[in-house]
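With one protein chain held back, the other chains of the complex are shown just where they sit.
This part shows subunit A:
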Amino acid sequence: MTSAPRDREIAVVAFAQTAHRRTSEELSEVEMLMPVLHEVLDRTGLKTADIDFTCSGSSDYLAGRAFSFTLALDGVGAWPPISESHVEMDGAWALYEAWTKLLTGDADTALVYSYGKSSPGSVRDVLTRQLDPYYVAPLWPDSVALAALQAQALIDARDTDEPALAAVASRNREAATTNPHAQLRGPVPQGDYLVQPLRTGDCPPIGDGAAAVILAAGDRARDLCDRPAWIRGIDHRIEAHGLGVRDLTDSPSTRLAAERAGVFERPVDTAELHAPFTAQEVVLRKALRLGEDVDVNPSGGALAANPIMAAGLIRIGEAAARIHRGASDRALAHATSGPCLQQNLVAVLEGERR
């Protein structure tokens, strides 16, 4: 049971991210990542050699080549050799692996990073390669079309309508006004239909970006950060792949992960949701039982910047940074992977009471 009390407390003590941009063609992935690694280490005063465990998340399919993560490791400066691992997933899951490692007591500090450049290719086409390779992928149903199926299912179920979706978009992008890293900031026109019922405004920007987080255990966390964001619970669950066997208006995996992470034990004041499409925020708000009193996506969320493979880790980082700043006492962070919210991770972060 993930929410059970543990004899080892682990916290996010630092977070850094790039300015997310539509294209960064003048930079390699490593060049995009390096400043973020330096920034997150500088925030704690740690050097590479002080980090006990390193874990990253990325995808070869965005890079367009096999083993793309090996070069990023060179950027970390893995010499003398380091204890290191990689998930072919969003960095939120790399953070989960690092959290597990810290729990075993084998490490006191961990560096977690992830990055993705969507600009070199057509990300809508690329993501079709995630689908069942025999029966679905050959039809090339793209990520926007699948999200549109989900949005239409919600509208048919009267869980939302197009004006409500437009309001989700405008609220997120309004929030992003104060986020210097966001790609889309301030009022953005809702635009024409991209795939009905989704308009361009209902969809995330396509962009490049990277993020990094440092985790630390117990007193080490208190040494490194004035107000550590303690991970009170973290859990993730996956659902069936086939859209036809899922109720697209609900997210049972998010609900279960939230239960296991202890979300429902006490109210949260902030929620950073990884909802690249407006309709997905409607699904997640319901699954997570978020009321109007919760500040949802004060960063602008994935509708303001959605660097694939990093957007989930950024949600955890943004939630933690709010706790570091004293703007939140108990925050929820969520990450998703797969078509129509197939896989979901939920973390609860808390700052010590002042």
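Criterion: a residue touches a chain if its C-beta (ideal position, glycine included) is under 8 Å from a C-beta of that chain, and two chains touch if they have at least 3 such contacts; residues count from 1.
Please note the rule applied: contacts and distances are computed from a predicted model.
Colleague: Considering the UniProt annotation of the chain absent from this complex, which name among "Na(+)/H(+) antiporter subunit A", "Acetyl-CoA C-acetyltransferase", "Malonate decarboxylase beta subunit" or "Aminotransferase" applies?
Modeller: "Acetyl-CoA C-acetyltransferase"
Colleague: Can you say which of A:Ser59, A:Asn172, A:Gln190 or A:Asn306 touches the chain missing from this structure?
Modeller: A:Ser59
Colleague: So one chain is hidden, and I want to know which residue out of A:Phe15, A:Trp93 or A:Tyr115 touches that hidden chain in the complete assembly.
Modeller: A:Trp93
Colleague: Considering the whole complex, not just the chains shown, which residues of subunit A touch the missing one?
Modeller: Touch with the absent chain occurs at residues 2, 7-8, 54, 59-61, 64-67, 69-71, 73-74, 77-89, 93, 96-97, 100-101, 103-106, 126-127, 129-134, 137, 235-242, 252-253, 256, 337-339, 342-343.
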